[in-house]
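One protein chain omitted, others in place.
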Amino acid sequence: MRPLSDPPLSPAADTGWRRHWFDIIYRHDTPPSRNFDLLLVAAIIASVLVVMLDSVQHLHARWSHWMYGVEWAFTVLFTAEYVARLMVVRRPLRYAFSIWGVIDLLSILPTYLSLLVPGAQSLLVVRALRILRVFRILKLTRYIEESGVLMHALWRSRRKVLVFLFTVITITIIAGALMYLLEGPAHGFSNIPSSMYWAVVTMATVGFGDIVPQTALGRFVTSVLILIGYSIIAVPTGIYTAELANSMREAGQQGQPSQDCSRCGLQTHVADARYCSRCGNALSIAAAD
Amino acid sequence: MRPLSDPPLSPAADTGWRRHWFDIIYRHDTPPSRNFDLLLVAAIIASVLVVMLDSVQHLHARWSHWMYGVEWAFTVLFTAEYVARLMVVRRPLRYAFSIWGVIDLLSILPTYLSLLVPGAQSLLVVRALRILRVFRILKLTRYIEESGVLMHALWRSRRKVLVFLFTVITITIIAGALMYLLEGPAHGFSNIPSSMYWAVVTMATVGFGDIVPQTALGRFVTSVLILIGYSIIAVPTGIYTAELANSMREAGQQGQPSQDCSRCGLQTHVADARYCSRCGNALSIAAAD
Amino acid sequence: MRPLSDPPLSPAADTGWRRHWFDIIYRHDTPPSRNFDLLLVAAIIASVLVVMLDSVQHLHARWSHWMYGVEWAFTVLFTAEYVARLMVVRRPLRYAFSIWGVIDLLSILPTYLSLLVPGAQSLLVVRALRILRVFRILKLTRYIEESGVLMHALWRSRRKVLVFLFTVITITIIAGALMYLLEGPAHGFSNIPSSMYWAVVTMATVGFGDIVPQTALGRFVTSVLILIGYSIIAVPTGIYTAELANSMREAGQQGQPSQDCSRCGLQTHVADARYCSRCGNALSIAAAD
Partner (left out) sequence: MRPLSDPPLSPAADTGWRRHWFDIIYRHDTPPSRNFDLLLVAAIIASVLVVMLDSVQHLHARWSHWMYGVEWAFTVLFTAEYVARLMVVRRPLRYAFSIWGVIDLLSILPTYLSLLVPGAQSLLVVRALRILRVFRILKLTRYIEESGVLMHALWRSRRKVLVFLFTVITITIIAGALMYLLEGPAHGFSNIPSSMYWAVVTMATVGFGDIVPQTALGRFVTSVLILIGYSIIAVPTGIYTAELANSMREAGQQGQPSQDCSRCGLQTHVADARYCSRCGNALSIAAAD
């Protein structure tokens, strides 16, 4: 539900430097910890930029030595951070196997791997995933809450989306095979998987134009396929909008602070509730938003 | 309304092997029947994959004999299944003429046909439609219910969608003829049907780029057509979202029959309310979802 | 509001053949008038098909004489229908200057024009507009009502759509000029109008690919423009969905038959109204839908 938040970790010690550094690294509400987050995100963005620029040939030709050095510097830095994270936490494995722990590890491995396998540095862009930590620097709780609403709506629409995806895949297979029969390898539809790639590109209205129908019948089938895809695009939007409206309504109701029942503590009430719906206790009416 | 569910079929006999196999084949809630469904879906996916891979030239060149054998094996298997389905059911024709019965038949015919007409094997991808049986393996009832909500919303918006489709087709014809006059065969708009194909591709924002306007006037008309198409895409999405929100609300309400307050008559309660939020009266609790 | 309905026309005479033919031509609820509508729509579709096929070169080469004859036959037929429509109605000019009257005239003129200006036949596709008469053959009133709801929502969102269109046009002009400066005629952005055509094609996610940025800066600006366009597509959909939901709610409320106030006749009540909101009269509560 809240994929951007840390797992609930506790410090390795109650006092001393490990407690001190735990607060800096894992908390986000004190000035030192905020500065740490800021520096970290800056380093992540810088290191991703270096990987990108290194792939541009004329920059690589000229600055390759510098970039190589910078890359190793960032890798050493992130390795130190990873080790520190493991050291100051009570149960290091709990961090290491959390989503963030895995991402943190993946973002330093490629450089070491590149000593064995040349070219592995490009995998360093996995570091980009760490950019999502940026939400911690911005006014944290609000954004996590908003992303919580978005994820909640996605989660609630998962079954409808699965039904939708199966239908799309089935249409793709049928359409791909049909166009392979109609147009054939001579017109670029060289086999059924290629035709299916074309069907996805067409139905999703991307339309690269690298493969196009050339017979009259093929063009007619394409037009029908496009109209189907055009109607189908309404489905996930409709599902998501309806679920999001529900999630937002509930989140909005939870956010009205004085609606909590003083007896049983229930928070979810309808907008103009005067009695708690769980225990029947009279609510103190708040001046609504 | 519920296109993925079987027609209501009854077993050919109340006891004996036909009853036994009826339960395995047509029910989905006992361990043997779930294993049967699992095996069947695995076989369907495998057979569709073989048809796809057989269309790739360099695989066909090398493995054509093996694939030919596998294809026949699956066909014999599915034929046996089809015959079994006919035998264990009380009214075989009812199954044979149901949607699933026709799909099951179509998914074995092409192999036999290919003995007469070479190339007919590609039609085997019709088997892909059988993949929709996968919903039975997953937690069945929930998915059928969800797809019921999706279909119900589609069904309710059918008239609006028809009005929409007629309008789109009319715009396509007019735009196609106009561009044929403006650009002409020299710029790829070789006749009105081709121009209409271009208009569909353009209005639906696919934009292959195989046919493009080259005169200033043609580009202006194209821009206007695109803006029209861009506004029109809002229409089916809007229709579907509004209908889906209605269907979801109703589906939610059908699940909570006794929510009306017996004292003040208020109908809008939160999902698990036990007391009326307006007058505090105890609600008779319904067996929730 | 109801663009597909006839203007309120009255017969030229109360009895006699003019009254008889008025009923056949202008009404849609008696067997003879429904047959007339059916024949008319069939003739319209056939004549549009002939115009389309005539534009295909290899068909034209072979069947040009036949098609020429068929075209004139349809034109004579539609001319007779047009004259009949004028004759049986009390105020012919009211019909002639209604939307349908103008379309009916435009759909016969091009053939006569082609005697003077060769190639004018292609304009005959204007006849396609007459296909919209098809709604009369289908269960008439329901469709007109549905299209009424769609039009009503469009009408209510007109101001928001205008604000939106002005914004899009302004972005198009700015983006077009910027890309003309960045890429220049060498890369296909040959002048500002062409660049604007490219900006529309790109922002609306059509993406023909006939003109594409080739410099790094141009590609960056394009990415930003696409993300803007991608967010902007949400705006008309959002506007239309919200307005349509409103219109449907109102239409639904109007459709609950026993909600009419027995004193003042007001039809629009909230779903659980017990008193008329205009005159205060107690409503007889209907068993809701």
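Which chain is which? They are A, B and C, in the order written, and residues in each are numbered from 1.
Convention: a contact is a pair of C-beta atoms (placed from the backbone, for glycine too) under 8 Å apart; a residue touches a chain by one contact, two chains touch by 3 or more.
Remember, predicted model here, so these are calculated numbers, not experimental data.
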Problem - Touching partners, among the displayed chains, of the absent chain - result: A, B, C
Handout entry: Full-complex contact with the absent chain, from A:Ser33, A:Thr75, A:Thr205 or A:Ser223
Key = A:Thr205
Fill in the blank from the handout: Among listed residues A:Ile24, A:Met52 or A:Ile228, the absent chain is touched only by A:Met52
Practice task
Just name the one of B:Ser157, B:Asn191 or B:Thr241 that touches the chain not displayed here.
Solution key: B:Thr241
Problem - Missing-partner contacts on subunit C, residue numbers - result: 159-160, 162-164, 166-167, 169-170, 173-174, 176-177, 180-181, 185, 190-193, 196, 202, 205-209, 212, 216, 219-220, 222-223, 226-227, 229-231, 233-235, 237-239, 241-242, 245-246, 268-270, 272-282
Fill in the blank from the handout: Per the touch rule stated above, subunit B touches the missing chain via residues 205-209, 237, 241
Fill in the blank from the handout: For subunit A, residues touching the missing partner are 48, 51-52, 55-57, 119, 122-123, 125-126, 128-129, 131-132, 134-135, 138, 142-143, 146-147, 149-150, 153, 161, 165, 168, 193-194, 196-197, 200-201, 204-210, 233, 236-237, 239-241, 243-245, 248, 272
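The criterion applied here is as follows: only the chains that are shown with their structure count from here on.
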Practice task
Could you work out which pair in B-C or A-C copies the interface of A-B, where over half of the contact pairs coincide by residue number?
Solution key: B-C
Exercise for the section: Mind checking the centre-to-centre distance between subunit B and subunit C? Centres are C-alpha means, answer in whole Å. Expected result: 29
Exercise for the section: Provide the C-alpha centroid distance between subunit A and subunit C, rounded to the nearest whole angstrom. Expected result: 41
Exercise for the section: Return the residues of subunit C touching two or more other chains; collapse runs of consecutive numbers into ranges. Expected result: 205-209, 237, 241
